[in-house]
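A short write-up of the structure that comes next.
For this depiction, one protein chain was excluded, whereas all remaining protein chains were kept in their positions.
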Amino acid sequence: MSTGKLDKKNGEFAHHFNDAEHEYVSSKEGVWIFLTSEILMFGALFVGYFIYSNLYPEVFEVGSQSTDWRLGFTNTIVLLASSLTMALGIYYCQKNDKKKAVMNLAATVVCGAIFMIVKYFEYSHKIHEGWLPGQWFHGDTQGIENLPLYFSFYFMMTGLHGIHVLAGMGLVTWVAIRANRGEFGPHYYTPVEGVGLFWHLIDLIWIFLFPLLYLV
Amino acid sequence: MWWIPTAEAQSFMPPAATQIAENVDTLYGFLLISSLVSFVLLMGSLAYFVNKYRRKTDSDKTAYITHDYRLEFLWSFIPFVIFMICFAWGAKIYLDMRAVPEAALQIHVVAKKWDWEFIYKNGRKITSDVDDEGNKVPATMVIPVNKPAQMIMTSTKVNPADKKDRAVLHSFFVPAFRVKQDIVPGRYTQLSFTPTKEGTFWIFCTEYCGTGHSNMMGRVKVVSEQAFNDWVIGDESGGPKELSLADKGKEIYKTRACIGCHSLNGSKMTGPTWKGLYGSDRVFADGSTGKADDNYLRESVLNSNAKIVKGYQPNQMPAYQGQLTDEDVTAVIEFIKSVK
Amino acid sequence: MAEHHVIPFSTYIKVFSALIGLTFLTVLTAKGMDLSPFNGAVAFIIAACKAGLVMAIFMHLKYDAKSNSMIIFGSFGFVMLLFIFCVLDIYTRIPVESTL
Partner (left out) sequence: MSEGKNYINQEAGLMSWLTSRDHKRIGLLYFYSIGFFFFIGGVLAMLIRTELFRSGNLFDPALYNRFMTYHGVIMVFFVIVPGIPAILGNIIMPLHLGARDVAFPTVNLMSWYCYVGGAILAFWSIFLGGADTGWTFYTPYSINFSGANITAALAAFVAGFSSILTGVNFVATVHKLRCPGMTMKRITLFTWSLYATAILQVLATPVVGITVLLLVMENIFGIGIFDPEMGGDPVLFQHFFWFYSHPAVYIMILPAMGIISELITTFSRKTIFGYTAIAYSSLAIAGVSFLVWGHHMFTSSQSEVAAVVFSVITMLVGVPTAIKTFNWVATLYKGSIQMQSPMLYALGFMFIFTIGGVTGIFLSTIATDIHFHDTYFVVAHFHYVMVGGTLMAIMGGAYYWFPKITGRMFSEPWARMSWVFIFVGFNVTFFPQFVLGAMGMPRRYADYLPAFESLNQISSLGSYMIGTGFLIALYTFVQGAYRGEEAGMNPWGSKTLEWTIPSPPPHENFEEIPTVTAGPYEYR
């Protein structure tokens, strides 16, 4: 068993691959396959959302009025921007521009943080109003039966998404640190690419969550 | 053993007591024979090959046969056709089974942890009963023979105000009728059948519903139309009676689901038996002891989790706080006193 | 490692602008116009367009091995299956009412 770290930047690769390109392609495919299971996990929640919003249209209509679309809109822009910086982070790795790559990755983390801060204000407002999921709901039901269901979905979907954002921030920080150490270059940026895919998926999910929870 | 007199489920398939059940049995017979034939064919050829082509020397050469598309097509296509026949046949019977007959006798089935309750349109309510020895007699629904009956079923919990308790899934299963339907809290499901034989048949709960699941049995008594009419009239002529306090307690025992968990004959169920309970010494789960006096019984009825008898699970019994009036509780305690 | 296709900087910026534009569009259609009963559908289609852009460019699917596109679209297919069969049940149920 080989001890010591492989110098992957200069073309070394793990013993069970044929060459570095082989490792890159395989790793990327692995990430994609993992993303499919993420999609199915969120997919089930979306399916639940669609079914219940059809069963109880007024619940979701009144419920979505509790969200402030301007905050959601801000967050959408922030996440889109973070996706851009993430993509640029990879771009600068490919261009072997360490400084700009690190800067872009750091910007991604900052955008993630802004997203979470906005989320924090949204959550605290809802908690303050008593708009909590299910049994904990103690706000005004406005005479609508099962109104808490909307908030169950709201908190489950944004909560799970938020956890992914936090995890993504951690991962991006990790690759940013590694990038700062100069571990990546045009010939080796697999972790940045993989983390990037994960981050874009988070963006992707938000793209669907935004209209569903804030606009419809 | 309270069930022996009516243990109907003795043969390989229970007696078929509806036309649908007979149709199901015909299909079942077809499936049984065709699967037996294919099983014997397959295992027969397997045994034959294993026996005939046993390795003789260590350098045996074998035939190099990679595939035969005609053969493979055949043994994909023939099962496919058989499966489709099974499907169509089964679906046909199923749709007949689910069709609601005209002018069916509607009976409301209320399932709760862990007992059945049958309510007729005239308001007559049937619950479990106890016989003279204190043994439980399962709730017995009476229906006329050769007349369609429709069950309209739902599940409830004893105390709607109890936030922790839930009305759960149950399933209404009469083996003799070959019908089964889950009972879902929060809505109604339906099931219908037209019995063609008189007799008493078991109702089982077949959706797992907790500790008392296996005790949740009921019965269907199919009687002649004349007998059914007499039974209905017999009830209506009875009129309201003035009940003693202990008798009122017994009514509560039967109708408020106490009977699902507390026996009167000393046998252990989900909850402790009521036989000889009053005045007995109790040992609780936390090791403390006490006497089963009026105050203890009152507390246990209203808030069962306050003191759990050793050997029993907490959180099994709904709190009857707000469910029973003070007089009701007194009646229950009087009834417990009477069970010696 | 062999050189990979590097998507030019300008493309990233163009795609980003398009995404922002579509975000404005979705807010505009939902809040500014009354398209009901198509509100949901319009919002969903716009979201799908945005998702397509992100996947094709930001996630490099356009220039990547076809197998990766298949993997990801396959997963959408399976979400659809879950949806279709659940809906098949829920919208063909015949409600039963109490007659007491």
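Labels for the chains are A, B and C, by order of writing; each one numbers its residues from 1.
Assume a residue touches a chain if its C-beta (ideal position, glycine included) is under 8 Å from a C-beta of that chain, and two chains touch if they have at least 3 such contacts.
Since the structure is predicted, the reported quantities are computational estimates derived from the model, not experimental observations.
The absent chain, not drawn in this view, touches the displayed chains A, B, C throughout the complex.
For subunit C, the list of residues touching the undisplayed chain reads 67, 74-75, 78, 81-82, 85-86, 88-90, 92-94.
Although one chain is not displayed, its contacts with subunit B can still be listed: residues 1, 3-4, 7, 9-14, 23-24, 27-28, 31, 35, 38-39, 42-43, 45-46, 49-50, 53-56, 60-68, 71-72, 75-76, 79-80, 83-84, 86-87, 89-95, 97-98, 164-169, 171, 173, 175, 178-182, 184-187, 189, 202, 204-215, 268-270, 311-313, 315-316. Touch with the hidden chain on the side of subunit A covers residues 1, 14-17, 22, 25-27, 29-30, 33-34, 36-38, 40-45, 48, 51-52, 55-56, 59, 132-136, 145-146, 148-149, 152-153, 155-156, 160.
Please note the rule applied: only the chains that are shown with their structure count from here on.
Chains that count as touching both subunit A and subunit C, per the definition above, do not exist in this structure. The mean-CA centres of subunit A and subunit C are about 15 angstrom from one another, to the nearest whole unit. Each chain gets one centre point, the mean of its Cα atoms, and the points for subunit B and subunit C are 47 Å apart.
Interface residues of subunit A, counted against subunit C in their complex, comprise 11, 19-21, 24-25, 28-29, 32-33, 35-37, 39-40, 43-44, 46-47, 50-51, 55, 69, 73, 76-77, 80-81, 83-84, 86-88, 91, 94-95, 186-188, 193, 196-197, 200, 203-204, 207-208, 210-212, 215-216. Here subunit C touches subunit B in the complex through residues 95-100, going by the rule given at the top.
Within the complex formed with subunit C, the residues of subunit B that make contact are 106, 108, 119, 121, 152, 154, 187-190.
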